[in-house]
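With one protein chain withheld, the remaining protein chains of the complex are depicted in position.
First chain written, first letter: the chains are A and B, and each begins at residue 1.
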Amino acid sequence: MERLNDLTRREYYASFPFADEKATMEAVNAALQAILGVPVSPDKTGIYLISSNAGFYSSVAFWEEVLEKGPGLANPERFPWTLANAPCGAISRAFGITGPNYTFHGTAMDLPVTLEQIDFDLSQELISQAWLIALDFGKNLKENTRLSVLVFSDALEVNALMAQLYRQPYGLEGLSSDALKKFQFFATD
Amino acid sequence: MGVATPLGMSVSGLWSRLLEGQSAARAWEDLAAEGYRSNYACRIEGIEHAPFRRGRQLALLAAESAVKQSGLPVPKNTGIFFGSTLGESAAFEFAATGQSIDLQDHAVRSIARGIAHQYGVENAPTAIATACAAGNYAVGMACRALKKGRIALAIAGGAEPFSRLAMVGFSRSRAMSNQYCRPFDVNRSGMLLGEGAAIFMLERAEDALARGATPLAEVLSLGLTCDAYHPVAPRPDGSGIRRAIETALKTAGVLPEQIDWVNTHGSGTKLSDIAEAKALKQVFGENVPTCSGSKGALGHALGAASAIELALCVQGIQAQTLPPTPCHEQADPECNIPCLSSPRSATIQYVLNCAFAFGGLNSALLIRSWNV
Partner (left out) sequence: MWHTLGLWHTHPIIIMSNEQLIYQLRNELRGIKPVLPENFPATDNFRHDWDLDSLELVEFVARIEQQYNILIPDEDLPTLISLHAAAAYVQNKLIH
């Protein structure tokens, strides 16, 4: 597990072998526990998850089962994991986090809007801590899943990051590639 | 605002059929022939679309109505906030046959991009993948961006094409009714699958007024919580739902007694309806406001559901009319939720739109009539 610098001790990056979304989340939750511990206020913690492919593998695997067994006999086991928001739900259950729970289908380009929501929730005191999680599942069993985590406890931290990332505050020209490399968030389009 | 639903492709058409208590639920021969155990669903007929682009087509049809009604040009830096569950689920089904297809280009964001492309919007659109609550999320998030001053105009909503994947999933999970969806009814036996889209144009009130427009309604707040309980079942005591509603009320500084109407999630499953009923009783005590549910009429349109239902809330405010709950015939005393069997005129100011997703994501969007 690598610890990045700046906003120190609150940025983490890891990767693990991909199984399927359900099995991989066991490893992801174990990693989150190791690096973040337990949330101080689980009911005032928000989880903001960005993934480019959550649910893809399970959706295809589920339908393969349907094609094989027919719609009348297919096993529903995989179905909950076909939803992109299943991983974020799994994190909430593992940690008992009952605050706001967001899932975005996106990439690093979605950081600005995600930070905007965190800024709002922190400023309005709907949460006291935000876990911003970027989670890209391996596309197949040979590829690794990549996890990045940023933790915020203060709207000022969020705004500082936004100012750091963009050429102007709330500028939408796009993220600088330096910034992207720095945070090791996953691929842009 | 604009809609695409099995009961109509315009808000006015949908509304009048809903007031008559109509339901789009019926048996479908193609599903029966393909071996589906339950073949009742609510689907839109006569929509032409490119292969694997049904979701996009529904979203664009709804967006077209919304943009037209607003009379506004769509600037390049419009914020687009769009929700869906699977996006173009047919693409995933196709991939399962072993054929090659770019799934990134067919998931939730692909529909959001379709809207952006249609209107020449250059901002990266936001794709919200929170399933049955996605519409509420989209509208709530759009409002935050508007309040922040980052954007002047937002296009927000949700869409979901009819999904065979979801049809099998819910059916085999034994969550699906064999015939009708009956929210809060003692004889309810599950949900029905629907499809559709609803899209809203949103701006700051002062901007609308400055150009002489009268807003259809005002969005006040969005309450979000997570049950952190089970992959699919809701927390039985309804506490997660209760907290979402309370958050919405508290954020807006509105008291429970001020709520005139609750548009419920009302999916018609045994567990979900009970949990929602408990939550409403905890929030409102003995005085639960009139409730409505439209999933008996339209089925459960997943990522589009809360957006379509929001359109019904706005329309109800415009018409100052509380709608009935189609297919609700005999109230379950365990739920005891006050639904109507026919429309009723009422003074409607504050309306709650509730929507809950698999995994225990609870959303409550609070809106208010625009009082000049």
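Here, contacts are C-beta pairs under 8 Å (C-beta built on N, C-alpha and C of every residue); 3 or more make two chains touch, one makes a residue touch a chain.
Just so it is clear, the structure is predicted and the values come from calculations on it, not from any experiment.
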{"item": "Contacting the left-out chain in the complete assembly, out of B:17, B:43 or B:172", "value": "B:172"}
{"item": "Options B:151, B:232, B:275 or B:351, residue touching the unrepresented chain", "value": "B:232"}
{"item": "Absent-chain contact - pick from A:74, A:108, A:126 or A:147", "value": "A:74"}
{"item": "Residue, one of B:47, B:271 or B:346, that touches the chain absent here", "value": "B:271"}
{"item": "Hidden partner chain, residues of subunit A it touches", "value": "69, 72-77, 80"}
{"item": "Missing-chain contacts mapped onto subunit B", "value": "37, 172-174, 178, 189-190, 230-233, 271"}
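Throughout what follows, only the chains that are shown with their structure count from here on.
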{"item": "Separation of subunit A from subunit B, taking each centre as the mean of its C-alpha atoms, in whole Å", "value": "24"}
{"item": "Of subunit B, residues touching subunit A in the complex", "value": "34-37, 77, 85-87, 89, 92-93, 95-97, 103-104, 107-109, 122-124, 126-131, 137, 141, 144-145, 147-148, 150, 164-165, 167-174, 224-232, 240, 243, 247, 251, 357-361"}
{"item": "Interfacial residue positions of subunit A with respect to subunit B in the complex", "value": "42-43, 47, 51-56, 59-64, 66-67, 70-72, 74-76, 79-80, 82-86, 88-90, 92-93, 95-106, 109-110, 113, 116-117, 119-120, 124, 126, 170, 172"}
